[in-house]
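Yeah, one chain of the complex is gone here, protein chain that is, but the others are all in their spots.
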Amino acid sequence: MVESFPMKKVIDEQGNLVTASDRDLIDQELVQTAYYHMYRIRTFDKKAKSLQRQGRIGTYPPFEGQEAAQVGSALALGEDDWLFPTYRDHGAMLTFGANMTRTFLYWNGRLEGCIPPDGKRIFPAAVPIATQILHATGASWAEKRKGTKNIAIAYFGDGATSEGDFHEGLNFASVFQTPTIFFNQNNGYAISVPFERQMNSSTIAQKGVAYEIPSVRVDGNDFFAVFFEMQKAVNRARSGKGPTLIEAVTWRTGAHTTADDPTKYRPEGLGQDVVDPILRFERFMKNEGFWNDDFAVNIHKEVENEIEAAVKEMESYPKANVEDLFDHVFAELPNQLVNQKDSYLQLLRGK
Amino acid sequence: MVESFPMKKVIDEQGNLVTASDRDLIDQELVQTAYYHMYRIRTFDKKAKSLQRQGRIGTYPPFEGQEAAQVGSALALGEDDWLFPTYRDHGAMLTFGANMTRTFLYWNGRLEGCIPPDGKRIFPAAVPIATQILHATGASWAEKRKGTKNIAIAYFGDGATSEGDFHEGLNFASVFQTPTIFFNQNNGYAISVPFERQMNSSTIAQKGVAYEIPSVRVDGNDFFAVFFEMQKAVNRARSGKGPTLIEAVTWRTGAHTTADDPTKYRPEGLGQDVVDPILRFERFMKNEGFWNDDFAVNIHKEVENEIEAAVKEMESYPKANVEDLFDHVFAELPNQLVNQKDSYLQLLRGK
Amino acid sequence: MTSNITETKIATKSITLIQAINDGMKTVLERDDTTLILGEDVGKNGGVFRATDGLQEIFGDDRVIDTPLSESGIIGTSIGLAVNGFKPIAEIQFMGFIYPAYDQIMTHASRIRMRTMGRFSVPMVIRAPFGAGVRAPEIHSDSAEALFTHMPGIKVVCPATPYDAKGLLISAVEDPDPVLYMEPMHNYRSFREEVPIDYYTVEIGKGIKRTEGEDVTLITWGAMVPLVEKVANQAKENGISCEVIDLRTLYPIDEGLIAESVKKTGRAVIIHEAPRTGGLGNDIVSIINDTSFLYLKAPIERVTGFDVPVPFSSLESHYLPTPDRILKGIEKVTNF
Partner (left out) sequence: MTSNITETKIATKSITLIQAINDGMKTVLERDDTTLILGEDVGKNGGVFRATDGLQEIFGDDRVIDTPLSESGIIGTSIGLAVNGFKPIAEIQFMGFIYPAYDQIMTHASRIRMRTMGRFSVPMVIRAPFGAGVRAPEIHSDSAEALFTHMPGIKVVCPATPYDAKGLLISAVEDPDPVLYMEPMHNYRSFREEVPIDYYTVEIGKGIKRTEGEDVTLITWGAMVPLVEKVANQAKENGISCEVIDLRTLYPIDEGLIAESVKKTGRAVIIHEAPRTGGLGNDIVSIINDTSFLYLKAPIERVTGFDVPVPFSSLESHYLPTPDRILKGIEKVTNF
C-alpha cells in the first residue's frame, strides 16, 4: 500500500528541492509568510509549555514538530472557510486567524478561549476524539447547499482514525460529495500507542479507498508538500469535486501533554533522526537565497512582543464570571436554571 | 475498484461451470447437502411469512434470495466455531444447527428463541446494526488466546458498513489478527436505501484495504463461489493468518420485513433479472447430472414434516412465564428487583 | 381526550398523531427554507412509520434526505449543518437506536452554545419514536427520556395528542437550541383529533391538565396519557377523583403545574414506561418534595416499567404499567 500512496515531498531534509522545477511555484512572499507563522506558533508553543510549568495555565498539549503540517494546511484556506481543530491544533488556528490571548485563555480554563474573532469560522477544539470530523462534514455540506465555494477542514490525529466517527464522517462526505478536507497529522503516537498498534495498515491515506475519497500522503514536515497538496484539495473541493483525505506524516517532538511522560513508552532515541520542520525550512531558505537576517530578527522581535502582550492580556483578564456557568446553556434560561442560579448567587452574596 | 475486486463465480446463471476444472472440487455429498439446506431454509422462510400474515408470529424479515450466501457460508464452518448473525440470518443459523422451533419462537416474541442448542455457539440475532461485528471479533480473539483453531463469523448487511462499529471491529481484528470472518451480504438495500446511496464506493470488498484485511467479492447467489471462498477464509483464520472480509453480492427478493412495502422505493422490475439462487443451483444439478427426482421428493417431504412439527411445537409451547421478566437480568436478583417482582406477582395472583 | 382548541373559529382537520407530525414538518418546511429532514428511510420510503410520507415529493431529495445507516453520522453532520445556518430535523428510526449518537448529542449538540458563550449554537430537532406495546422486535421499544433530561443543554418534549404533536414540533423547530422530540409510537394511529391546518405552537415547558380532579394527581406523558385518563375514569367510578397531568415537556418540566395540583390533592402517582430506577419519575418525586412537602397526605407512588430491559413482545404487557397497577397505586395513596 505504501507504493500506492508514495509520500509527497518538495524539499528534502537538507532543504534541497526534490524536483528542481518546483522552484517556480515558490516566491518570497510565500516563504516569508510560512516562516513567520511557523516561527510564531513555535514560539507560542514554547511559551505555553513554560507557562504551564509555572502553573500559570493548565495542562497543555504541545504541537512542537508539527508546525509545517499546521501552517502548511492553514495557509491554504480561504477567509470564509471553516476550521475544525483538535486540542493540538492551536498552531493551525493561530495561523488561520485565532486570537492569541484567547488561545492562552482556553488553556487557562476559560470559556472565552473558545470564541473566534468576529467572522472567523473556527470551531473550538474537539476534545472527544474524531467527533469534529462529522461537524466539518456537516458545515461544508451546508456551504455546498448554500451554493458558496467555501470548504471545511477537519484536523485529526492518527489515533482518531480508529474511532467510528472517522468512518462515518468520511462516508457521509463521500456520499454527499461535501467540500471537506480531512487533514490527518500522523505524528506517530496516540498518547502512548504507536501507529503500528493503532492500526495494521501501512498508511492512513489508504483508508480513503474505502470511500473512494481521493487520498494523498505527504511529508508533513515539509511545508511546501503540505501546502501544495492542500491547495489541490482545496481547489478540488471548491470546484465541487468533493472531499480529500490528506495524511501528513509528522512527528510529535515532545510529550502528549504537559502531564505526559513519553519516556514511559517511547524508545530512547526514537525520532531523533527527524529533522525539525523549521530547521529544514531555514535550510531551504538559505539554500535558495530566501534567508535574510534582518527579516528573521524583525519577526522574532515582533512575535516576542505579540506573545508577551497576549500573556499579559490573558493574565489581566477579568476573573471568570460565575453567571457564565448558567447563562449560555440555552438561549434563554429555563425556570429550573433560573432557580439554581439565583439561589447560588444569593449564597455567594451572602458571604 | 471493481477491477481490483472481481466478482468470483463458479457457476453462471444457467448453472454452467465457469471454469470446467472446478468440477473436481464438487461431489455428490456437497451438492445434496447444499440443496437440502437451501431448500429447507427457503421453505422455512415461506412458512414464516405465511404465519406472519395469519398473525401467528410477529413482524418477520424474509431472506428469500439470499439462501446461497447463507448456506454457502454456514456450511463452511466447523462444529465449534462461533456465529454472530443479524435478524435476517436465520437461514445461516438453521444451517449451522439452530433449532427450528426456537427460531419460530424468536419471531413470536419469546426469549426462548435466543437459546442455541447445547454446545452450539450461535449468538442471538443482533438488532442494533453492526454491533455484532465487535462481538465476533472479541469471541474469536478469545479463541486465539485459548490457542484453539476455532473462528467466528459475523454476518452483516450493506447498510451495516456505514456504522462506526463496522469500522472499529475490522480495525481491532486487523490489529490483533483475530480469526474472524466478516461476511457481508450485499443485498442491494438497507430497508429503502439502495447501495449507491449508502456509500459512494463501488464495492464493499474494497473497504478491507483500510485495514489491510484480505477481501474478496463473490457472487452471493452462487453457492459454490460463496462456499469455496469461505473455505479459504476459514482456513486462513484457523491457521493464524487473521481475518477476511467477504462481500457476497446478492439480492433481497422480497420486502425488508413483513411490515415493509418495497414498491414505495424499489423501481418496478428492478432485480427481476436476478436468477434465483436455488433455481440456478437446480440448473447446475441437472446440467451436471446431480439431479435425482427421488432425492428431491424425499427431502421436500422431510422438510415439510420438520417445519410442520416445529410450527406445532412453537404453538403448543407453554405460555411465556412472567417470572422470566425478572429472573435473567442478573445472575442473582438484586433487592430492588426482588421487590418489584414480588409485588407484581402478588398483584397478578390477587386477581 | 380534551381538545386544546380555543373557541375561536380556526380551520382544523381530524388527524392522527403521526399525521400531525407529518403535517407539522410540512408546515415548517414550507415556511422556512433552512429546515431539512435527515434520516434513514425518511425520503423515498417516507419513514418506516410514514412520518415523512410525501415530503420528499414536495420538497425534493435535497431537503428530505435519505442518509447512510449511521446515527452518529446523522447527528454529527446535523450539528455541522445547524451551526452553519440550517435547521435539521434529524430522525432516529427508533429511540433504541439513538445510543450510537449519544456521544455527539452529549458532548457537542448540547454543549456548543455554552462552550462558545453563544457564538455558535445548534438549533436542531431530533425526532425519535419510543415506547413499548406494539410488539416490535428487540431494542425497538425503549423509553430513554431520562438519558436526555439528565443532559444539560437539550430540551425534551413528548406530545401525547395530535394537537400537541404538531404544535410542539413547530415549537421545537422554532427553538434556538437542540430539542429531542419523542414520539409515542403506540399512539401514532390510535385516535384522531381536530388539529389546526395552519401554523401554531404549543409552548415548550408547559404541561397540561387533561382531567380535573380533587383526590389524587396522576402525572404522566406520552403513550401513557390516554391509558391514565381511562384509569382516572375507572377510579372515578370507585369514588376517587383524579387529576391527570400530561407533562408534554420533560425538560424543562412544568414544576408549577405539578406543585399546584399536588397542593390541591395532597397525593400523587407518577406513571411512566421507562425502568423505575433512574426514571424521570424520581425527578418528579423530588419536585413534589421540594414544592409541596407539607401538603402531602401520603408517600408519592410511582407506577413504572420494571428495572429490566424492555422484554421480548410476549412479556411486554407485563413490563408496561397496566390499569391494575395504576389503580393499585391510586388506592395506595388514597388509603394511606
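Letters A, B and C mark the chains in the order given here, with residues in each chain numbered from 1 onward.
Throughout what follows, contacts are C-beta pairs under 8 Å (C-beta built on N, C-alpha and C of every residue); 3 or more make two chains touch, one makes a residue touch a chain.
Treat the numbers as computed from the prediction; the structure is a model and nothing was measured.
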(message) For a quick check of understanding: of A:Q66, A:S162, A:T203 or A:N221, which residue touches the chain that isn't displayed?
(response) A:S162
(message) Touch as defined at the start, partner being the missing chain; which of C:T12, C:T201 or C:N282 qualifies?
(response) C:N282
(request) Using the definition of touch stated at the top, determine which of A:Y87, A:F182 or A:W251 touches the missing chain. (result) A:Y87
(request) Just name the one of C:L38, C:V157, C:I204 or C:I300 that touches the chain not displayed here. (result) C:I300
(request) Spell out, residue by residue, where the missing chain touches chain B. (result) 82, 111-112, 114-116, 123-124, 127-128, 131, 133-143, 145-146, 152, 164-165, 168-169, 171-172, 175, 324, 328-331, 334-337
(request) Kindly note down the residues of chain C that lie in touch with the hidden chain. (result) 72, 96, 99-100, 102-103, 106-107, 110-111, 114-115, 138-139, 146-147, 149-153, 251, 253, 274-275, 277-283, 285-286, 289-290, 293, 296, 298-300, 302, 306-309, 311
(message) For chain A, which positions touch the chain that isn't shown here?
(response) 58-59, 87, 108-111, 113, 127-129, 159-160, 162-165, 190-193, 197-199, 259-260, 264-265, 320, 322, 324-326, 329, 336-337, 340-341, 344, 347, 351
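Heads up, the rule we're going with is that only the chains that are shown with their structure count from here on.
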(message) Using only Cα atoms to place each chain's centre, name the chain farthest from chain C.
(response) A
(request) Just give me the whole-number Å value for how far the CA centre of chain A lies from that of chain C. (result) 41
(request) Could you give the separation in Å between the centres of chain A and chain B, each centre being the mean of its C-alpha atoms? (result) 45
(message) Going by the contact rule already set, what residues in chain C reach two or more other chains?
(response) 67-68, 70, 72-73, 100
(message) Where in chain A do residues touch two or more of the other chains?
(response) 164-165, 168, 171, 175
